[in-house]
Structure formats: C-alpha cells, structure tokens
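Provided herewith is a single structure, encoded as structure tokens, for subsequent inquiry.
Every protein chain of the complex appears in place save one, which is left out.
Showing subunit A:
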Amino acid sequence: MMSVLEWKNVELFELRSINSSGLETIKADITAHCCNFTKTINNTLTSSTTVLCDLDGFVHVIFENDNLRTTSFKCPNSQKPVKLCALTTNHLLTLITQDDADIFSFRIEVYDLKNLMKKEKHACCISTELIRSTSAATFLQAEFMGDQNPNAIFAIGIGFEKGDLLLHFGKISSKVVLNFRRHIIGTGSINGIQFEGNSMVSDIKTYNMFVTCLDGIYCLALNDKGSVEFKSVLDTNKNVDNHCSTISQPIGSESFLVAGRDDAIYCFTRDGDGRGPCYAIGGMKKFISWIGHYLIVVVNTSSDSLVICVDVENKLIVFHQRIKNLICVGSGKGRNSYYIITKAEALNIFMLQEHNTATKVQRLLAKSMYDNTLRLLERSGNANSRNTSYVRLKFGNNLLMRGAVSSAVEEFERTIGLIKPYDIISKLLYSRHNNNLNRYLRNLLKTNHNRTVEQIKLHERCFHRESLSLRIQQFWSSRSHFCDFQQLLVHDNPFLSLVNAQSKSENLISIFQNTEEKEILHFFQEHGREFLAMNSSMLLETLKTLVQNCKIQNILPYLIIFSDLDEFCTNLLVDFSKEQINSDEGLHYYKLLHYLSLWRDKKLSSQTIHKYLKQTPLRLNNTLIICKAFFFKIEPNNPINDDTDQATITCLDTNLKKSKSVAPLLSFPGTKVLYLRNLMVNKFFQNREEAKTDLELIEELRETIQSTNILLSQFTSNPIEFRNSCCDQCRQSLHMPSVYFLCQHSFHMDCIRCNYDTKNCFICDKNIKCNSFINYDKIDSIIPCDIIEEVSNLFASGLVGLKNCKNVSDKVNDKIYNCDPFINNFKNNYKNPFEENYDSNFNCF
C-alpha cells in the first residue's frame, strides 16, 4: 500500500551502537520497560533514564547524564517478574507484578530512584500494596505533574483488559499512600493513558487524562481536588484497533492525541473538536512518539521491526530502517535522540541521533531541497546567517531557472548585506528581468549596505528602462508621432510605422528626409513584399509619394521587386510618367508589357493599349515583338513612330546572334530568323510558364519563412510556463527528479530512463511520425484511384471500415495504431517504474 514512505527520503538521523553501557551482561528476557526525561525551561533535555525489567526479577536502570551508567536491583517484596512499569520525571518508578495464574490481584510498588542516582546500590521503596482487580492489567502510566510545586500531583493510571481503569491522583509526600479509584472507561482493553496539565479554573488546577482502548479514545477531566469527570469521546471505532498512543507537539496552533492503528496514525484534537491529520503508515504499531517535529513509529513485522522517523512538518522521511529483535525505543538526553534497545543473545543499545545542522544542510542541498533546508536553518535559529544566505542564493538561482523569477527575487532580497550584489545583479541584467532587478536594487539601496555609485546608476538605468518601455508604448499608441528612417529600420514592424506616418504626407517624407535613394531601395527590397502582403494600396501610395517628392528617381528596380504585379507596376509607372516627363524609353516598353499582361487577363481593353501606343514614342520593331509575344494585333493605321521598314520585320538583334542555341542555326546559309519564329515563341511561352511557377514557389517559401519567423518570435518573446502536475507517461503526480520538455510534456526521470534512451520528448516524436504518415503521398499509395471513393476512405479510415474499402481503412488504422505513442507503449510491453504499486486497473494498493 502506498504510504507516508512515498515522501522524500533524506537520512537526517544516524544509528550508532553504544558500547560499554553495562547491558551486555544481561541475558534474561525483558518483561517490561519504561523511560523518562527531564527538561529545562527552554525545553532541552538534561537527563534521561530508562528502566528495563527482566524475567529474573531484576530491574536495570540506565542513567544518562554526562555518560551512560547502568545500575541493577531486585525488588525485595516480590519474587515475580515485573509485568508493567512506569517512570516519572522525578524518578518515581512504579512497578506492577502479577501472577499469570491469578489475574484478579496484582502488587504495585513505588520506588524512589534518587538513591540509585547517588550511586547507592538499592532503590528506596516508598509504597507497596496488593490490589484486587477484575481482569489482567494491560497498561501502566505514572506522571508527576507540577515540577517543584509543593502541591504537585502524583498520578498513576492502571488500565485493564476489560476496559476499566484504576486511578490514583493525589499530592505527593515522602510516603506515598496509594488511593486507587475504579473508573469504567470502555469495553476494550486499555493500551494507552496520557496525562496532561490543562488550565486553572477558579484556583483549581485541572488536568486531562486521555485513555486509549482497543476500540475508542476517551478524555477525562481531573482536578487537584480529586474530582474526575468524563469529558468527551474523541473517537470510537469498532473496526480498527488502537495499538498505542502519544501526545503530539503542536502542529501549527494545535497539538493532538495521536493513536496508532493498523491502517494509519490518526490525530485527534484534544479539546474534543474532532479529528486532526492522518498519516498513512500501515502495519501493527508497537510504539509511537512525537518529539519536536519528528514522529517516531515502530511497526512490528513478522521477522523484525521497522523504525520510521518522519518530519511531519516538512513531509520528509528522515530515518527508515528495519531492526531485528527490538525491545524498546526510549528518549535520549540530546535533542532529538532516542535509545533503541535490542536483544539478541544479550542486550545491545543503539543511539538514534539527529545529524548536526551542517550535515543535514549538506544532505538536503544534495537533493536540491532548498526550501526544506531553509526551514531547517530557521528552525535551528540560523535564519539570518551567511550560510543561510548562500542557501537562499542557490534557491533563488534554482527558482530563476524554473522561471519563478518573482519568488527568486524574494529569496535574493533576503540575502542583501550577506551576499555580494554582483552575484545577483549579474543574473537579472536581461531586459525581461528589469522589473525584478529594479525591485532588488531598490531594496539594496534602501539598506545602505556598501552602496556604490554604480549600483545607484544601474538603478537609475533600470528605472529609465522601465519608463522607456512605457514611453515606447505611448509613442506607438499615439499616431501623431512619427519616426525617422533609422528608427524605422530597427522597429519590429516598420510597415506599421509607415502606415502611421501616412496619415500626414509630410510625416512620411520626413521619415525619408535625409535618406539616399539607394537606402530607400534597400529598404523596399527587404520589406517591400511584406508590405505588399499587408496593404498593397498603402504601399502604392507610399511609393507614389516618394516618386512625387523625387525621393525615387529610378523606378525600374521597384518594378523588378513587384514584377509579378502588373496592375501595381502599371499604376506606379503611370504616376512616375506624370512626374518624370523625360523618362527612359525602356520604361515605356516596360509599361507596354504590363498593359499587355493586363489585357491578356482581361483587365484592360485593347483600345487603351492602342491609345497608349499612339501617345507614346515607341520603336515599331520592338513594339511588334512585344505585341506578338502577347498575341496582340496592332491596328494597321496605328501611327507608330518608326524609321524602319514596316513591310518586313527583320530581327537583327546582335544578342540573338550571340545566343549559343540560336547562333548555330543561323550559320546555315539561307536560314532566316523568321524560320525560327515558331520555335522561339514556344520556347518563350515555356520559359514564361516556368518563371511563373518559380515565382509562385518563391512566394510560398517567403510565406513559410514569414510564418516561421512569427513562430520563432513567439517562442523568444513569450516565456513558457510549466504547470504540469503529473507525468505524461505514468499519469502520476510529478516529483523530483522530473524532466520538462519545451513542448510542455513532463515526465518522471525514471519514466524516461526506464523506457526510452532518447533525449527528445517521445510523445512529440511519435506524433511527428504519426503526422508524417498521414500525408497525401502515403495515403495516395494505399487508396483507390476513384476520387469519390478516395475521399470516402479518407473520412472512413479512422472511424469504420467501408464495405469495399475495409482493407484500406484497416491499413490506415494499423498505421495510426503503430504511430500512437500510448497504444504503442502498451503494445511494446511498456514498463511503468511504479507499476509495483498498482493493480491491473491502475489503482494503488
């Protein structure tokens, strides 16, 4: 079953053997044991005493002051072995001896062990009595309440098998007169009694007594006047037995009565408000103790005992070991130390002791448990030490790496004065961390810790940078502003700037005011197509404005940039011709070409072209060649300016003769260029089509580049926040160590290691493979030729197998099945590293 043992495990305790304790000579079986500890005002233990009673009737007392000392004595009044024992903080030892044959009577003896502490050989018996009972005694507890107060109370509680209890509750004197009163508590055997000082009510001191039976937990109110009142039932549970109990240290503002049951350890509020937390540690509990933040649990197993120490506040397993032949666990003198006594042939004593702070910090840091380390340091009173600051620095770096910048800076701020500011500032210099750097510097400068001029300047810069972004935002939001050409070049979206500037033509001109025509050309070569895609009319207006203001003298390169856009080029040329009356003749032909393209696309009438031909001084031979290329017939009465013979068009272009493919043909006698007309026309059309295809391809590639750039900018400008709570492989909650991929898939490191060797996200890898399979090429290869059937199959392939296409859909399904990472994992006998914890339905057990 999953249990508290799933928590992070850091060994913060060590178990070491103690030699020469004097116990090595004890061979007899131990029949009873108990321990006590005394505290000073600040709650530290000054001494502890453990008592072991053996089958031979000897009582062995182990004192721990500066060293360990064992003294043994035999009870003079009873020859039987001790069955139960209890020790108070003022060293009053209560013993119960009972004959197995006669369970209806037992002897109780009270010894003062102070004599033994003074190295005398015999303990002083201060009271002994033979008492009748209804059943066998099952639990004994003795408590001294009131410290050195003259009205201190000595309480003895004896629990019995039938759920009744004998209680002695009276003031202590040199001779203890035992005065027991019987109380019926429950029906089950009593296995825990806890006394606790409570409060003063009208000069009467009241106490709580918690009684744990097999089937219930009860609270009784006692007072120093001898009154006993039934207060509340904390819990009754007939299904699961209580085995042992203790009182916890406060968790938050509350402390609890803690009961160990088979399935878990349950806490109950002591004022009867109800239940508290529950820690799922399974197994038969032999012993539980709660000191400080640590809960020690001893679980009995068939062959040995499992000793678990849990830091309940930090949810850490700090000690976890199986120990054979365990007799008892008692409190040690030191802070958070315990004795563990085992018996093989003889008694052995071990000390379970918490490591020193340095070792604990080292171990926690080795597991990157920074927050736990800081809590530990705070708990040990080192919250503001230099070492703590180094831990904070490491924690901050770790948080920064994980993207929790704000939390990181919180940690960094707490290192001010102890860690060099450079170590932190250097990590926050990126503009995206500007606010956080500003925050850190503000606090740094407030503290006056060796503030330097550079730090002050940097803070100013930060402030400036912060206000700069605001100003830029305002700048772009108010469109009355305009920028110059250099700003335009560095801006993310230069076209938007142009659009803003377009609202006033003088703005636009002012942008290009001191710009050379060459720079303008470069600018449009780089961004022209992009602008065109966004707003072609605005682009045309921009170019027209530049032409009108003589910023563009040579229009030809611009026509090449937009050569595929006849209408655009024509408009531009029309405008250019108006401005540049003496424009180049070549431009007229260029314009004719675009006119003819528009005529071919039926966007322009032939009259317009004829009109143009009439108005424009063009050479006939050039005009005829161009018009022939577009199959445009020139009207016979068209007055084209030409000084050549109109009867025959003889192509004497020297370039033609230079052509490698045409020149050999012309070398034959009698061959005229005219004979090659058909060939050349065909070739011309072929080339034109190819060029068109190439242009389309270029356009497609340009669009792809554009979309990729947008995607890239999204990646770089938008940090990804990971908040996956569970592993995408095993679907269990993530715990360290884990791997986070940029695609936002996360896995336990074990899941990755166990199943894959790749460093890539295997889900995405598989998806890519799957997607690459479902492309038209592959589907084409497995589907019939009929287009209707093909489309049907495409739809049906993932859903149902069509009547005649079942094979096809099966094939598609098979392929998809093989490509699905999850299905495939199971198919390939995927192994979950935590599978031992689950049943066949993936439920934990």
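In the analysis below, contacts are C-beta pairs under 8 Å (C-beta built on N, C-alpha and C of every residue); 3 or more make two chains touch, one makes a residue touch a chain; residues count from 1.
Keep in mind that, in the parts below, contacts and distances are computed from a predicted model.
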- Note on the structure: Per UniProt, and picking from "cyclin-dependent kinase", "ER membrane protein complex subunit 6", "Small G protein signaling modulator 1" or "Ras-related protein Rab-2A", the hidden chain is "Ras-related protein Rab-2A"
- Message: So one chain is hidden, and I want to know which residue out of A:S385, A:Q553 or A:S733 touches that hidden chain in the complete assembly.
- Response: A:S733
- Note on the structure: Of the candidates A:L130, A:A280 or A:I472, the residue in contact with the absent chain is A:A280
- Note on the structure: Touch assignment to the omitted chain, from A:E11, A:E24, A:E196 or A:D263, lands on A:D263
- Message: Across the whole complex, list the residues on subunit A that are touched by the chain not included here.
- Response: 1-4, 6-8, 232, 237, 251-254, 263-264, 267, 269, 271-280, 315, 404, 723, 725-726, 733-736, 843-845
